[in-house]
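Just one protein chain is left out here, and the rest sit where they should.
This part shows chain A:
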Amino acid sequence: MSNTQDEAVTRLDSAVAEVFETMLERSCDPLEGEVDTVEGRIVARIQFTGAVDGECLLYASQATASVTAEALLGTPSEPHDPMVDDAIGELCNMIAGGWKSKLASPDSNCTISTPAVTRNGLEGYQAKFGTKFSRKYSFQGNVFGVVLAF
């Protein structure tokens, strides 16, 4: 990986860990090496505009999304509860915002969109940006993925 990509990955790992420890009171670690493909049915997307143009996608299975929503809200949620989509969108928002806040000026002079959440999975997804990487993370055995492209 290039230095730029190494730094972006380090910032992303740090942003993910921070969000999980603070808001969900759980540790969340990056998965290294070979990882089974994450079933990415629920996908949240945040766009960066300005000094950095790009996007951050968070994808998770329905089961992982439900556990995440439950951890965030502190109450059980049904798989098709709209709060599950909302929780995944907010998680993506906080991770993208955390990643952005760790950028040095002038790159940090960009705005982030509100989250858009779909249940169409990642099939057919192609990043329009030059640098793209994908990381997978696990909390309590629940795996989700993050794609960062800019």
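By our rule, a contact is a pair of C-beta atoms (placed from the backbone, for glycine too) under 8 Å apart; a residue touches a chain by one contact, two chains touch by 3 or more; residues count from 1.
The rule we apply is simple: contacts and distances are computed from a predicted model.
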{"item": "Per UniProt record, name of the chain withheld from view [\"Multidrug ABC transporter ATP-binding protein\", \"Two-component system chemotaxis response regulator CheY\", \"Multiple resistance and pH homeostasis protein F\" or \"3-hydroxyacyl-ACP dehydratase FabZ\"]", "value": "\"Two-component system chemotaxis response regulator CheY\""}
{"item": "Contacting the left-out chain in the complete assembly, out of A:12, A:112 or A:148", "value": "A:112"}
{"item": "Listed residues A:12, A:67, A:94 or A:146, member touching the removed chain", "value": "A:94"}
{"item": "Residues in chain A touching the chain absent from view", "value": "18-19, 22-23, 69, 72-74, 82-83, 86-87, 89-90, 93-94, 96-98, 100-101, 108-109, 111-114"}
